[in-house]
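What follows is a set of notes on a single structure, which appears directly below.
What follows is chain A.
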Amino acid sequence: MEPTRFLGPSLALSAILFTLGVAGVLLRRNAIILFMCVELMLNAVNLTFVALAQVYGVEGWVMVFFVMTVAAAEAAVGLAIILAIFRHRQSVDLANINLLQG
Partner candidate 1 sequence: MTQFLASIAYDQWALHALILLPVLGIVPVLLVPVASARRVALVVTVAEFVLSLGLWWAWQPAAGMQLVTSVPWIPRLGVSYAVGLDGISLFMVLLSTGLMPLAVLSSYTYITKHERAYYALLLAQAVGMIGCFIATDLFVFYVFFELLLIPMYFLIGIWGGANRLYAAIKFFIYTMFGSLLMLVAILVMVWKVAAVTGELSFSYAHLLANAHAVGSAAPWLFAAFALAFAIKVPVFPLHTWLPDAHVEAPTAGSVLLASVLLKVGTYGFLRFAVPFFPSVALSPTVSALVVSLAVIGIIYGALVALVQPDFKKLVAYSSVSHLGFVMLGIWSGTVQGVQGALMVMISHGLSTGALFFLIGMMYERRHTREIAAYGGIARVVPIFGILLTVVALSSIGLPGLNGFVGEFLVLLGSFGNHPGATIIATTGVIFAAAYLLWAIQRILFNRLDRPENEGMLDLNPRELVVLIPLVAGIVWLGLFPGPVLRRMEPSARQFVETTAAGHASAAMAEVAR
Partner candidate 2 sequence: MESVVFYIFATAAVLGGVMCILQRSPVASALWLMSTMFSLAALYVLLGAELIGAFQVLVYVGAVLVLFLFVVMLLNLGQRSNDLRGPSGIAAALVIAGLLGIELLAVWRYTPSRLAAEVAQGPAMLDASAAFPAGQAMRQAAAHNVVQSVAEPLFRTYLIPFEITSVLLLAALVGAVVLAKRRI
């Protein structure tokens, strides 16, 4: 078996997907869609890990596991936050949320 297959195309695809995720974050104001875009970015990174794991060993896969775990945790907490905010403001539009300002 050829040791490294589709390395270049995979990395390119990963770059495209990541860029799409960034563009989504920048374009949308809906907090839920924002989270989806973040997930998209994380997936793009996972693809990079998997692609390079062909070269560098199974540590890449281990990293993917960690990323998935963190992503799951992040989605759970993030969505809970959105729920809480929605309850207060009846909106998930980021333009209305500026609690971070001191």
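As a working rule, a residue touches a chain if its C-beta (ideal position, glycine included) is under 8 Å from a C-beta of that chain, and two chains touch if they have at least 3 such contacts; residues count from 1.
Criterion applied: all candidates are chains of the complex that A comes from, given by their letters.
Only a predicted model underlies this, so the values are computations on that prediction, with no experimental measurement involved.
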Touching chain A in this complex is which of 1 or 2? 2
Where on chain A is candidate 2 touching in the complex? 1, 3-24, 26-30, 32-33, 35-37, 39-40, 43, 46-47, 50-51, 53-62, 64-66, 68-77, 79-84, 86-87, 92-93
